[in-house]
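Quick one: the structure is below, and I'll ask about it shortly.
As you look at this complex, bear in mind that one protein chain is not there, while each of the others sits in place.
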Amino acid sequence: MWQQVEIELKPYSRGFHLITEEIEQAIINFPRVRCGLLHVFIKHSSASLTINENADPTVRDDMERHFNQFIPENAPYYRHTYEGPDDMPAHIKASTLGSSVTIPLKNGKINLGLWQGIYLGEHRDYGGSRTIVITINGE
Amino acid sequence: MWQQVEIELKPYSRGFHLITEEIEQAIINFPRVRCGLLHVFIKHSSASLTINENADPTVRDDMERHFNQFIPENAPYYRHTYEGPDDMPAHIKASTLGSSVTIPLKNGKINLGLWQGIYLGEHRDYGGSRTIVITINGE
Partner (left out) sequence: MWQQVEIELKPYSRGFHLITEEIEQAIINFPRVRCGLLHVFIKHSSASLTINENADPTVRDDMERHFNQFIPENAPYYRHTYEGPDDMPAHIKASTLGSSVTIPLKNGKINLGLWQGIYLGEHRDYGGSRTIVITINGE
C-alpha cells in the first residue's frame, strides 16, 4: 500500500526546527500501516532534513552555530557567490545533512526513538516556504 | 513482503564499529528476498549508522579522530552542555553521519560492495546498548 502527499511547510527562520508534528498531521488520514517505512523528502538544495534530539531547543541552536563555524560564509574559495553569502554554505549544509529521512512505521506509528524528532534545516536567511514529499509504503 | 525486527546491540565503546554481521544474524531466518531493500534505523540521537570500509580497523580509528577534530568537544558556542562534553558533539555527529542506511537486497543477500560494511558510530563515552530497527521489503 502506497500513500504520497506533497505539502508546503510554513516559512521558517534560518536554523534547525522540529517538524515532527507537521509530518504527523499531514499523514493523519492515511490508512494505518502495521509494518512499513515513512520517507520524507525536501525538494530544495539549500535546506535539509535530519533526525535529532526532540526536547531541548539549545540542541537546535548549537547545531546552527556549529554548522556556521565549519561550513562558513565567505570562504575565500567560494565561486558561487552571486545569490549572497548564505547561499553556497546552504548547499554544502544540504548535502552534509541530507535531503531525506526514512523512518520505520510500526502499528500505525512513526517508530522514532523517545528522544528523536524530525528536523528541518533551513539554511538560507530567507528561504520562504519549503515543499516536502511524504511517502508511506507498508502493509 | 515486509519483515521488521527491533534488536538491542551489545554496548560498544566510543568510536566506529563494524556491525554487518549483527545485522545479517538478525535477519537470517527472514524469508529470502530476490529483489528489495534493507533499511536499518538507530533509535538514538547521539549515535549513527553509516557505510564504510570493512577491512582495515585504522579506517574506523581515523574516522573517530577526524570527527573529534571537526566536531570538537567544549566548543565555546555550545549551550547544550549539562550532559557532559561528549553530548553535544554526539548530536552533531549523528546528523552529519545519519540515523539510517538503506541497502539493496539481491538474491537473498545484502548487496554491499566488496569493501563495504555497516558501521555503528557510537558518539557517547558511555552510550550503553543501542536499539536498532531492521526493515526488509521485497519480493
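Letters are used for the chains, namely A and B, taken in the order the chains are written, and counting of residues starts over at 1 for each.
Operating definition for what follows: a residue touches a chain if its C-beta (ideal position, glycine included) is under 8 Å from a C-beta of that chain, and two chains touch if they have at least 3 such contacts.
Owing to the predicted nature of the structure, the values given are computational and were not obtained by experimental measurement.
A.B. asks: Which of these, B:Ile7, B:Ala26 or B:Ile51, touches the one chain of the complex that we don't see?
C.D. replies: Answering carefully, the residue with contact to the hidden chain is B:Ile51.
A.B. asks: In the complete assembly, which of A:His44, A:Arg65 or A:Lys106 touches the absent chain?
C.D. replies: Result: among the candidates, A:His44 touches the missing chain.
A.B. asks: For the chain left off this view, which of A:Arg14, A:His91 or A:Lys106 is in contact with it?
C.D. replies: A:His91
A.B. asks: I need the residue numbers on subunit B that touch the omitted chain, in ascending order.
C.D. replies: 35-37, 50-54, 56, 58-59, 61-63, 65-66, 69-70, 96-98, 101-104, 106, 111-116, 119, 137-139
A.B. asks: Take the complete complex as the reference. Which residues in subunit A touch the chain that isn't displayed?
C.D. replies: 2-4, 39, 41-46, 70-71, 75, 77-80, 88, 91-92, 94-96, 98-100, 102, 131, 133, 135, 137
One rule holds for everything that comes next: only the chains that are shown with their structure count from here on.
A.B. asks: So, what's the distance in Å between the C-alpha centres of subunit B and subunit A?
C.D. replies: For subunit A versus subunit B, the centre distance works out to 20 Å.
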